[in-house]
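To start, the structure under review is shown below, and the notes come after it.
For this depiction, one protein chain was excluded, whereas all remaining protein chains were kept in their positions.
Lettered A, B, C, D, E, F and G in written order, each chain numbered from 1.
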Amino acid sequence: MQIFVNGETRQVPPDCNVAQLLAEMRLADKRCALEVNREIVPRSAYATWVLQNTDQVEIIHAVGGG
Amino acid sequence: MQIFVNGETRQVPPDCNVAQLLAEMRLADKRCALEVNREIVPRSAYATWVLQNTDQVEIIHAVGGG
Amino acid sequence: MQIFVNGETRQVPPDCNVAQLLAEMRLADKRCALEVNREIVPRSAYATWVLQNTDQVEIIHAVGGG
Amino acid sequence: MQIFVNGETRQVPPDCNVAQLLAEMRLADKRCALEVNREIVPRSAYATWVLQNTDQVEIIHAVGGG
Amino acid sequence: MSALPSTEPHHADPLIIAGKRYTSRLLVGTGKYRDLEETRRAVEASGAEIVTVAIRRTNIGQNAGEPNLLDVLPPERYTILPNTAGCYTAEDAIRTCRLARELLDGHDLVKLEVLGDQKTLFPDIPATLKAAEILVKEGFKVMVYTTDDPLIAKRLEELGCVAVMPLAAPIGSGLGIRNPYNIRLIVENAKVPILVDAGVGTASDAAIAMELGCDGVLMNTAIAAARNPVLMASAMNKAVQAGREAYLAGRMPRKLYGSASSPIEGSFF
Amino acid sequence: MSALPSTEPHHADPLIIAGKRYTSRLLVGTGKYRDLEETRRAVEASGAEIVTVAIRRTNIGQNAGEPNLLDVLPPERYTILPNTAGCYTAEDAIRTCRLARELLDGHDLVKLEVLGDQKTLFPDIPATLKAAEILVKEGFKVMVYTTDDPLIAKRLEELGCVAVMPLAAPIGSGLGIRNPYNIRLIVENAKVPILVDAGVGTASDAAIAMELGCDGVLMNTAIAAARNPVLMASAMNKAVQAGREAYLAGRMPRKLYGSASSPIEGSFF
Amino acid sequence: MSALPSTEPHHADPLIIAGKRYTSRLLVGTGKYRDLEETRRAVEASGAEIVTVAIRRTNIGQNAGEPNLLDVLPPERYTILPNTAGCYTAEDAIRTCRLARELLDGHDLVKLEVLGDQKTLFPDIPATLKAAEILVKEGFKVMVYTTDDPLIAKRLEELGCVAVMPLAAPIGSGLGIRNPYNIRLIVENAKVPILVDAGVGTASDAAIAMELGCDGVLMNTAIAAARNPVLMASAMNKAVQAGREAYLAGRMPRKLYGSASSPIEGSFF
Partner (left out) sequence: MSALPSTEPHHADPLIIAGKRYTSRLLVGTGKYRDLEETRRAVEASGAEIVTVAIRRTNIGQNAGEPNLLDVLPPERYTILPNTAGCYTAEDAIRTCRLARELLDGHDLVKLEVLGDQKTLFPDIPATLKAAEILVKEGFKVMVYTTDDPLIAKRLEELGCVAVMPLAAPIGSGLGIRNPYNIRLIVENAKVPILVDAGVGTASDAAIAMELGCDGVLMNTAIAAARNPVLMASAMNKAVQAGREAYLAGRMPRKLYGSASSPIEGSFF
């Protein structure tokens, strides 16, 4: 199934949840936050939030800025 | 009957119209503009606009300002 | 005989006076002032002031400046 | 005998020397410098420098200033 | 010299507001003068063609037979610019403009100011935006008093104001142009005339405003509160022209070090 | 208005140097122009009555038949002020003044400048003091270029100079008045005319100098190096008048906060 | 000296934002550094306790294993202030704040900036007011970037922002405080901390901001774009303390003339 992560298309297995996506992207242990279709997914819900086809996922973190 | 002109009470005869009010106030030939109850009375209507009891009349003109 | 005019060498006939020098330089009718060996020669003395060999002559005028 | 110290007249005994003057003024142990008649008296000469009648003595020290 | 633009800057270089051409770039207020005669003489000495007036009740400054401001500043000669001075809400400002239009037989050029604070007399920007939008819709030609915020100035232009008038400093302060940088930004981005309004204190302030590229200057206190208002009016008249001409002439580049005006060559010493 | 000083500042308010009255307070240099015609037009537009010139050898800028500077700026019309530009010693400056006096048939008004440094063109003060003393003794009327040191300015006045001319900024820099505070001190203490000489860059700089109380301004590069020198000359002409009138009119006091120009009373809103 | 407030200004004089006490009044950004190590060293030299960060997609500046900004600036040690840099609408700014709060486990202190123009990076005031109102309602502690308009600053305080941060000059311009007068007005009227945000270029600019009575200064480019960022960070650390202490100490009155520091009496000469 295809989703969009940070504006890029990405193939993920059906029933893939957010925790699995982050693990696969090697972001599981990184400090980041996540939106699916503009809705924030709390960290506590990562394991239970199942992604749907064409979901728009945004994963953000802190970078240098002023 | 009593009306209010520029915030002050004033006695005027019944059926007094705007033109008569201005004449009595010696403003007939002065350059000014006029509101009755916040509605502007065009110059052309002065003679036909009859004042009612408790009408709020504002008569303004240009003064020095910046 | 040789003199120096405004820093350049110049041949002039013996007994050449200042008036003759200016005439020859086409400066006779120009507004200018003149020094011989650092001494100012007044206009009135041009005709009588005879130049000597190796004299240092400066002829100046007004130019644009601020 | 009378001398002038810092602009004020002062009586001192004959043959009074600078060291004695300073002692009498309770300045012996103070950090100061001294002029007699505009000539600087080195500290080493205090005991031998004998004051003369009408001598002008200036005794200075450091004060707050910028 | 009469053929030179330098001596006839006006005809060569008109100020155009709402389609009308003006030869003077100095606009003046009419407040704070000793009397109407001083007002008349100062306005005359200023060379201004646009004069701003306040709108007030007739029982103020109106004794029987006493001349009216518009008698000494006849609308036939001057473009009268009624202002909303003293208004602290969009509603009051709009109401004032409507009355002014009636007063002046439909003349629809107005100076909009909606104040936000009695201490600084700074404009209330949200209320100013709101009033400007409504007045433009009602067909007024709005010259608007604002801060030196370049983005607000642009928004007021986009709303349809015919001129944008940032303050140089608080009304009546005479502090001069506090932030030339912002005024310059406003001028660079503008498609309508930019006039500095308020804060000018003396002639050089007005010249600086024009050298920054402003299209004009509006002032009142700098003239009326001078020791000699009529002479100061003349000074401002010349200063605005001087600043405009200097802007058009293109100033010399600044140099960090000296540069001789006289030739080196030809020295005999 | 014609009766008002405001419109005839000249006749009412002459500049007097060495006993001679001038109506213009702007003095201009004649260097750095494209050609003599531009020089003539710029000087005319400036309204200047006193023009300064350099003294150089005739084989410089002198082609047969080419007009001479004094042909386009006739001494009958303008007061010619020969300067000692380029002199780095008192001797050279004195020698230049003597030649200039001869050149101008005994005319003894001179602009003394003794430079101390080629990079900044700042004056050499000890040499300037020395040259001024000698020139005054020889009967010259000395207008002297100096720094903005108030005590040196006073000393030059005491030596008998007819005018003292502190720099606003380095010659040709166009940086404007770097230290208005010192210029003000000089003006306060002076009994002879104080003219700002050098450093003015644009019209407002000239107005500021006059508002500080200076009696006049001398400039060259600000006009000659403008994109349009003739128009800038006109701007400077007006700016100097504007600044002078503002000084005479007495500017309004500065206020930290706003002060309304329109009456509060009579508000109907 | 250790007993003197002068040497321990921090403990004696804390900065309190949203109820939390800080000993440093310098807040720094984390952008434009060569690398994270330089970022770390500069932030350390600055003495800052509050550091602002941007929120971006993970695929930016995120190579496998590369340290993350928050690894070198641990939230346990620094108060992390996420900002909405780059947002041009209220919606984007609000969305960014919500994500930042999630990122930082509910930490709700944010720096709100809604830009209105890419050239000047000036804030969009109407959009800023709108975003501030919503964010405050959602429980955010909002430190808000704004212009130096004193009335808008007051309105943002009234909306419930915990700190108001007027610009000194455009972000990244280094032009210093363009309008000290307005900054002073904002400080005089404020009940919440006022921090100058953006425009500081060098140490004296920061000192001036503090001497005007500001409660703190936020900067990024002035440090990051210096030739030696770590040394400049140290300079800013000291400059902010110096300016604060000078403000508390109460500067001497200005005098127009000289006043001797040494006694006249006791002169022997």
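We adopt the following convention: contacts are C-beta pairs under 8 Å (C-beta built on N, C-alpha and C of every residue); 3 or more make two chains touch, one makes a residue touch a chain.
As the structure is a computational prediction, the values presented were derived from the model and not from experiment.
Undergrad: Would you mind spotting which of G:72, G:153, G:195 or G:226 touches the chain that isn't drawn?
TA: Checking the options G:72, G:153, G:195 or G:226, the one contacting the hidden chain is G:226.
Undergrad: Where the complex has a chain not shown, which of G:126, G:150 or G:172 is the residue touching it?
TA: For the chain that is not drawn, the touching residue is G:172.
Undergrad: Can you list where chain D touches the absent chain?
TA: 6-8, 25-27, 30-35, 38, 40, 42-43, 58-66
Undergrad: For chain G, which residues reach the chain that was dropped from this view?
TA: 1, 4-7, 9, 29, 31-32, 41, 44-45, 54-57, 59-61, 83, 85-87, 89, 91-92, 95-96, 118-122, 170-175, 201-204, 206-208, 211, 220-222, 224-239, 241-246, 248-269
Undergrad: Tell me where the left-out chain touches chain A, residue by residue.
TA: Its contact residues with the unshown chain are 6-7, 35, 58, 60, 63-66.
Here is the rule we use: only the chains that are shown with their structure count from here on.
Undergrad: Taking each chain's centre as the mean of its Cα atoms, which chain lies farthest from chain F?
TA: Chain A.
Undergrad: Most central chain by CA mean?
TA: Looking at where each chain's C-alpha mean falls, the closest to the middle is E.
Undergrad: Tell me, please, which chain's centre (mean of its C-alpha atoms) is farthest from the centre of chain B?
TA: D
Undergrad: From the C-alpha centre of chain C to that of chain G, how far is it in Å?
TA: Computed from C-alpha means, the inter-chain centre distance equals 74 Å.
Undergrad: Give, as an integer number of Å, the spacing between the C-alpha centres of chain F and chain E.
TA: That pair's centroid distance is 32 Å.
Undergrad: Which residue numbers or ranges of chain F touch two or more of the other chains?
TA: 29, 31-32, 54-57, 59-61, 83, 85, 95, 171, 220-221, 224, 256, 261-263, 266, 268
Undergrad: Going by the contact rule already set, what residues in chain B reach two or more other chains?
TA: 6-7, 35, 58, 60, 63-66
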